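Only one structure is covered here, and it is reproduced in the block below.
One chain of protein is taken out of this complex; the other chains stay put.
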Amino acid sequence: MRRAELVMALILALCSISLMVKSAELPIGWIPGEGPGGGAFPFWLSTGMLICCVWIIINWVRKLGPVATSTAAYMDKEALILFVLAAGSLTVMIGLIHVVGVYVSVPLFLVFYVRFVGRHSWPLTGGLAVVTPIVAFFFFEIALRITLPKGKTEPLFYPLYDIFL
Amino acid sequence: MKIITRSAVSGVASALVLGTALSLTPKDASAAWEPKKPVDFVIMAGKGGGADKMARLMQSVIEKHNLSSKPFVPINKPGGSGAEALIHLKGTSGANKDHTVMVTLNSFYTTPMRQPGLGVDISTFAPIGRMAEDTFLLWVHKDSGINSVTDFVSAAKAKGNNWIMAGTGKGQEDQLLTDFLNRAYGLNMKYVPFKGGGRVAKELAGKHADSTVNNPSEQLGFYEAGTTRPLAAFTPNRLELFGDAPTFKELGEDFVYFMQRSVVGAPGMSGEAEAYYRRVFAQVYASDEWQDYMKKKSLYGGFLTGQRLKDYWLRERDIHQKMLKEIGEI
Partner (left out) sequence: MEIINLLADGFLIVFQPLYLAIIIGGVTLGLFIGAMPGLGSVNGVAILLPMTFLMEEQAPGSAIIFLAAIYYGAMYGGAISSIMLGIPGASTAVATTFDGRPLALKGLADQALVAAATASFIGGTISVLLFTGFAPPLAKVALSFGAPEEFALMMLAFATFIGLGGDDISKTFFSIFIGLVLSAVGLDIISGQPRLIFFDIPGFFHGVNFLVLAIGIYGIGEMLWTIESSRGDVQLSKATVSVRRIIDNIVRMKETTKAMVMGSFLGYFVGILPAAGATPGSLMAYGVAKTMSKDPDSFGKGNLIGVAAPEAANNAASTGSMLPMLTLGIPGSPTTAILLGGMVIWGLEPGPRLFIEEKEFVWGLIASLYAANLFALLVNIAFIPALIWVLRTPFTILAPSIFVLCVIGGYAPTQDMHDVWLMLLFGVVAYLLRKLDYPMAPAVLAIVLGPLAEASLRQSLIINHGSPMIFFERPISGPLIGIAILLFFMPLFKALKSRLTSSRAAQERS
């Protein structure tokens, strides 16, 4: 925990500095007769972020607070596996949406998660993977008229649109 | 309870299916192209503004009269004064090119000029139809005792840069008009940007601003209640609704300014698709609902399409370029 606290504070400090640089693209000073310029609000707030990071680091050096003194691991092996499994599969699902669309990528994700992580039965897994896209199609595309991304599978939906819209 | 909802929804759905069947019967032989999926109806402005209200009215007219076999789905993309919407249209590919149309306003000209990095050339967009031109008037609060442009000029001169002109954003229509007034009458009004025309109208009604240059649709409610008063119109002729307000032309200042309300297609849209949308929006324009709305909100302008619309854009673009240069925005 103790090392993670320092590393995180340093990363966040770097982010704050880059935000400050980015904000400075617009005037950050006080424009006479008008008040702060367009970049002032984000610039001084990112400066505030930087100060907070320095403050966190000072607390770390002085060993103040429960996190800065904790000896527990930031992420043990089991937690890391669970995290990578969940966040990784989610990332892959979102990436696949660009290619094969929601209606293929979501069932794949559900099959992976429910069957291989959750170890539920095939009928349950299959049921979820089939019912979810159908419900989503009728709720979003037909009832609410929100078009969900379909990637390469889009032409397959033309006949469905002809029937339901 | 569920059953009722469902029957209401299915009632509407069956009406739509019926409509689809009707509109599928070819009206003329050339009407071959039909959208294959819902049409992205991009709105280059935020929810609740003038462009948004009109876009939703167009969508409703299309649905009500079954003018299209697939629905038009509105999406607001107001980001970066419309920059996001322009990039979105420019970046469409494949079938999306034929299924994306956009409602635009004058930021269609000004945003590409103010943000040249976008690399957007408006002459590449498909000219589908100009639906209307919105008008502008100069407004003051009734309690100010100002009855004419002459009164306005002397009052504004007396207050110098304490005179507050509320408007809808920097480098946009309202500021161009404010700048015109400042120059024409030797004023030094302070321009304060707010978000949206409705908000601007309220600032005037609440006496937080001294004057505005709202569209009629934004001030109508307050005007009818007798809270605010139009002094003069930025139109070639007097508006029917505000017969007492002279035009700036009559007052010896040759200044006419409109806000276009047009529909454009994605660059590279196929000829058949363009023809289809032109037909749809020509029908919207001719509908009773649209004509009624134009009359009620004091809108100008006939339906323009094709090359004539393109010429109109290029002409307007040059005018805006000149104006933006004068106020030092580009």
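Chains: A and B, in written order; residue numbering restarts at 1 for each.
We take it that contacts are C-beta pairs under 8 Å (C-beta built on N, C-alpha and C of every residue); 3 or more make two chains touch, one makes a residue touch a chain.
Since the structure is predicted, the reported quantities are computational estimates derived from the model, not experimental observations.
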| item | value |
| --- | --- |
| Touching residues on subunit A - with respect to the absent chain | 1, 4-5, 8, 12, 19, 22-23, 25-26, 30-39, 41-42, 45-46, 48-49, 52-53, 55-56, 59, 65-67, 74-75, 78-79, 82-83, 86-87, 90-91, 93-94, 97-98, 102, 106, 109-110, 113-114, 117-120, 124, 128, 132, 136, 140, 144-149 |
| Touching residues (missing chain, whole complex) on subunit B | 1-2, 4-5, 8, 12, 15, 47-48, 52-53, 56-57, 59-60, 63-64, 74-75, 77-81, 83-84, 87-88, 91, 114-115, 117, 161, 164, 169-172, 190, 192-195, 198-199, 201-203, 205-206, 208, 217, 220-222, 224-225, 227, 289, 292-293, 296 |
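In the analysis below, only the chains that are shown with their structure count from here on.
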| item | value |
| --- | --- |
| Geometric centre distance via CA averages, subunit B-subunit A, whole Å | 36 |
| Interface residues, subunit A side, partner subunit B - complex | 33, 141-143, 145-147, 154-155, 157-158, 161, 164-165 |
| Subunit B residues touching subunit A - in the complex, by the definition given at the top | 9, 13, 16, 20, 36-38, 40, 69-71, 73, 95, 161 |
